[in-house]
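Heads up, one of the protein chains got dropped from this complex, but the rest are sitting where they should.
Showing chain A:
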Amino acid sequence: MTGGFERVVVVGASAAGLSAADGLREAGFTGSITVLGAELHQPYDRPTMSKALLVAEEDPQLLELRSPERIEANRLDLRLGHAAAGLDVDRRYVVTTYGEALPWDAVVIACGSRPREMRSLAGEVLPALRTPEDLRVLREAAARYGEMTMIGSGFIGLEVAAGLVARGVAVTVLDALPLPLEPVLGTELATHLRDLHTARGVRFRSAVAVASVTGQPGAYEVRLTDGSVHRTPFVLTGIGAEPAVDWLAGSGIEVTGGIVTDAAGRTNVPGVWAAGDVAAFHHPLLGQRVRVEHWTHAVEQGRHIGLNIARGETTPYQGVPYFWTDQYGMRFQCYGRRRAGDRSLVVEGSLDAGEFLVLFGHAGEFHAAFACGHVRSLRDYRKLLARGGTWDEALALARTNNPVLDTTVSCTDRKERTTHEAA
């Protein structure tokens, strides 16, 4: 690296930020690393909150992301409760909410995202789940009211619904989509997931949007666009997340649906990089600019950027996006990303059996593998996705794993047929 490169400031003390710091040290960076964390908690694992911690009988214990020994061994100057308030790109300072002006030779912006807000007519921000404080509110409400309404049926929404059901809470899920997660999963899998929830008592009000919400904890009225009114003691929103970029206003950093970076992680300002939920970058495998809001992505891209900075390199990041979600004791895992219009094919197990591996692709391209169980096969599909393998290659792999596979009928075709028959 060029001379005088000694001070790195990392904004955000979570998956992406800490991994960036790890990457810097791994590649031999010996200068100072200051990590700013807006929250007062020791860095903790976020995904556990909507899973084990939501359901836990006892007081939930956050799962720490790094041991104190590891933070010390990496010589991180971890400043909890210090948020970045501004970035001066000319004089190269990060200004904090404590009034510090931290000089930098490089900055890694890893401040993540926050829930997209929905407000009641009185202007109150409706609860969502992102932080341990949110979790406490949610758990208390679950115990107090025993009945809840989830607005939004994304992965977090469905996970929370499943967790609440396990706590004996009666859950209603509202969504403008006809089926939860349909754009991500396609019709058949989305139907399967919805049925898993309804079988356990979750009520869905689908294909109808929320027009307004009035009331307060204990008594809410949710007005829907079909004119009906849904009454519930508690609402929780899970309608997506937005990059936490307010503090960068006027800094000169380009923000369009996230902090815009190149595939290497560089923003438009030299020395400033971004990783994790907050970054919007051109993903070589997805062929478009995306924010990848998944845990392992934050870890791997964060580290990658740390390595790049320390080595003075601009290697593109091209990790295959991966996420998992736990619902009713089942774990769903997905490598890659389904695209609109993809065909889907069950290549192992079956939806009816509750264990399956589904491939997604279109026009000879292989886009994603989604599984419940059959996890051992995922590894090969992941490798295939990583090297941009074709649909035929994916099918060849599928036939090796499952010689009796009938590849002439896709599950989407089957679904359409049954729908038509039913109609």
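Keep in mind that, in the parts below, a contact is a pair of C-beta atoms (placed from the backbone, for glycine too) under 8 Å apart; a residue touches a chain by one contact, two chains touch by 3 or more; residues count from 1.
In this section, contacts and distances are computed from a predicted model.
Asks: Name the absent chain as its UniProt record does, using one of the following: "Transketolase", "ABC transporter substrate-binding protein", "Ferredoxin" or "Acetolactate synthase small subunit".
Replies: Protein name of the absent chain (UniProt record): "Ferredoxin".
Asks: Which residue from A:295, A:317 or A:356 sits in contact with the chain not drawn here?
Replies: Only one of A:295, A:317 or A:356 touches the chain omitted from view, namely A:295.
Asks: Kindly state which of the options A:19, A:34 or A:267 is in contact with the chain not pictured.
Replies: A:19
Asks: Give the residue, chosen from A:95, A:177, A:264 or A:378, that touches the chain omitted from the document.
Replies: Answering carefully, the residue with contact to the hidden chain is A:378.
Asks: In the full complex, which of A:32, A:48 or A:401 touches the chain missing from this view?
Replies: Considering all chains, including the one not shown, the answer is A:48.
Asks: With respect to the chain omitted from the figure, which of A:82, A:139 or A:303 is a touching residue?
Replies: Spelled out, the listed residue whose C-beta touches the missing chain is A:303.
Asks: In the complete complex, the non-displayed chain touches which residues of chain A?
Replies: Residues touching the hidden chain, for chain A, are 19, 22, 45, 47-48, 52, 63-67, 295-296, 299-300, 303, 322, 324, 331, 333, 335, 375-376, 378-379, 382.
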